[in-house]
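With one protein chain removed, the remaining protein chains of the complex are shown where they sit.
== subunit A ==
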Amino acid sequence: MSRAIFKNPLTSSHLWHVIDASGHRVGRLATKISELLRGKHKPIYDRSVPLECGDYVVVLNAHKVEFTGKKWDQKMYRKHSGYPGGLKETLAKDMLVENPEHIIRHAVMGMIPKNNSKFYLGKRLKIYDGIFNPHQGQITATPSSPIALNIGPFVEKQIEPTQEQIDEYYAGYKLQINNDSQSFDLLETKVRSHKDQLKRERRLLRKKRVNELKPLRSPPKTEEIDN
């Protein structure tokens, strides 16, 4: 059954996924892209035929990706020519100006398995700086599928905590602080002891749950599957 799947033209045609990289974090975006390139989002995924079930990925607006923290100023892209002293280092902010495609490609290629298929999977990753998609003709010619994952710009997740969650957030850390060194020392001691207590409780809970992971043979439910 494994190989006969790909003789069906519906399953053997490769999909095209269009991704707008505006605002996306590089690493999080690269994990999604590497899965699409390998085809791990499909139930017909088979690791022994990596080129059959993978898809094409088009990334637009490559210069609008984001790094968290201070990576623009600290992350370095290195390559070596092989001659003595041939190491070349480029900061991430300079790489964004010189070659913005390389930032995403470098992240994705690091997440693809290092075998003979790496080169061919990398060729299916098309990265462009800007909004124009030169593969639109191929995309319209490909049969559409609900599995095709077209990602838009990054949207920050909205967190709206309830009042109960806000109250719970400070549980265990309600301490009276006075402006003298003795109280600060006591404060530090209390915080550390509280963390140790939490660690102990978690360890006990983990030990308890080792036995808990066995499935329960509860009496048969009336909502069994009817087919």
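Assume a contact is a pair of C-beta atoms (placed from the backbone, for glycine too) under 8 Å apart; a residue touches a chain by one contact, two chains touch by 3 or more; residues count from 1.
Keep in mind that, in the parts below, contacts and distances are computed from a predicted model.
**Student:** According to its UniProt entry, is the unseen chain "50S ribosomal protein L20", "Pre-mRNA-splicing factor PRP46", "E2 ubiquitin-conjugating enzyme" or "Probable cytosolic iron-sulfur protein assembly protein Ciao1"?
**Tutor:** "50S ribosomal protein L20"
**Student:** Looking at the whole complex, which of A:P43, A:G69, A:G86 or A:P143 touches the chain that is not displayed?
**Tutor:** A:P43
**Student:** Which residues does subunit A use to touch the chain missing from this display?
**Tutor:** These residues of subunit A touch the chain that is not shown: 1-2, 5, 40-47, 147, 208-209, 212-218, 220-221, 223-225, 227.
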